[in-house]
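Please read through the structure below; I'll follow up with questions.
Excluded from the complex is one protein chain; the other protein chains are retained at their positions.
And now, chain A:
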Amino acid sequence: MAAMIETRGLRKSVGPTRVLDGVDLAVPEGSVLALLGPNGAGKTTMVNVLATLLRPDGGQALVGGVDVVRQPERARTLFSLTGQYAALDELLTGRENLVLMARLAHLPRAAVGPRAAELLDAFDLTDAADRLVRTYSGGMRRRLDLAVSLLTRPRVIFLDEPTTGLDPRSRADLWEVIRGVVREGTTVLLTTQYLEEADALADRIAVLDRGSVVAEGTAAELKRRVGSAHLELELVDGRVERLATDGSVGDARRLLALVEAEDRPVAHWRLATPTLDDVFLTLTGAHVPGAEPGAARASDDPGRRASAPLQEVAR
């Protein structure tokens, strides 16, 4: 299938910092790619280059086959951008925002009103349509922002950290909305620092770290890179032990029999498969200077401690 979004060797420096250091990506039409990375990895820069807001220093970026550097006007008719901060006019109502942007996007005059009403309805904003955006909650703003992006039925949507700062309920709502957009065949590139978000929404995940793609694949492929399943034993003194397993019933039974035979004081046990968290730490944590990949973070986040030994298994 033809790539709807494609970059080759994309480079961009700000001062001495190489924000993008040769990024190659290809997003097939109708699919969702999540660009996953910590703050400062270059995610927003990547989106801004693709959305014609920033000029790259080198390499090529194509949206729908159109070079965004050479033909920015033409590229802009193919995509929409929903940035990290809601791009709305606080002093206009939800409906007025949609109508203004629809007119600026050159929708046929007769289509403006109905399209605005349709989107307000689809995004559950009809009741709030005639209130000033100033009075909207964070979740409502994000939904309206996304609705604005969809006015022109773009073939490509860039979502820069669409759910950052939202409560879990609003996040789940927005995910549903994004899934709806994808069902209609829109190609989506989204950036996120939330692994579960990438896991929930994306067909493929590219892990971006310090301006380079350090891994790319489906969530399952990435998890496989880190290691196989394991039995996790929580001992009564609170320590956690892990035993690698192939996940089959026979193997699990064999391991549990061993545990029982040794008469170890196990409080709980469970079968654990690698999470994207593990992937993330293995792939990007390796840069932490002078520290074990997982250990540096495990020490300041008890919830993450579980993943450190797993990486040893993986290596």
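Brief remarks follow.
As a convention for this text, a residue touches a chain if its C-beta (ideal position, glycine included) is under 8 Å from a C-beta of that chain, and two chains touch if they have at least 3 such contacts; residues count from 1.
Note that contacts and distances are computed from a predicted model.
In the listed set "Tryptophan synthase beta chain", "ABC transporter ATP-binding protein", "Succinate dehydrogenase/fumarate reductase, cytochrome b subunit" or "Transport permease protein", the entry agreeing with the UniProt name of the missing subunit chain is "Transport permease protein".
Listed residues A:Asp24, A:Asp57, A:Glu96 or A:Asp251: the one in touch with the omitted chain is A:Glu96.
One of A:Ala86, A:Leu119, A:Leu189 or A:Leu255 touches the chain omitted from the figure, and that residue is A:Ala86. Among A:Ile5, A:Ala41, A:Leu62 or A:Val148, only A:Val148 touches the chain that is left out of the view.
Residues 48, 51-53, 73-74, 76-81, 83-89, 91-92, 96, 100-101, 103-106, 132, 148, 152 of chain A touch the missing chain (whole complex, contact as defined above).
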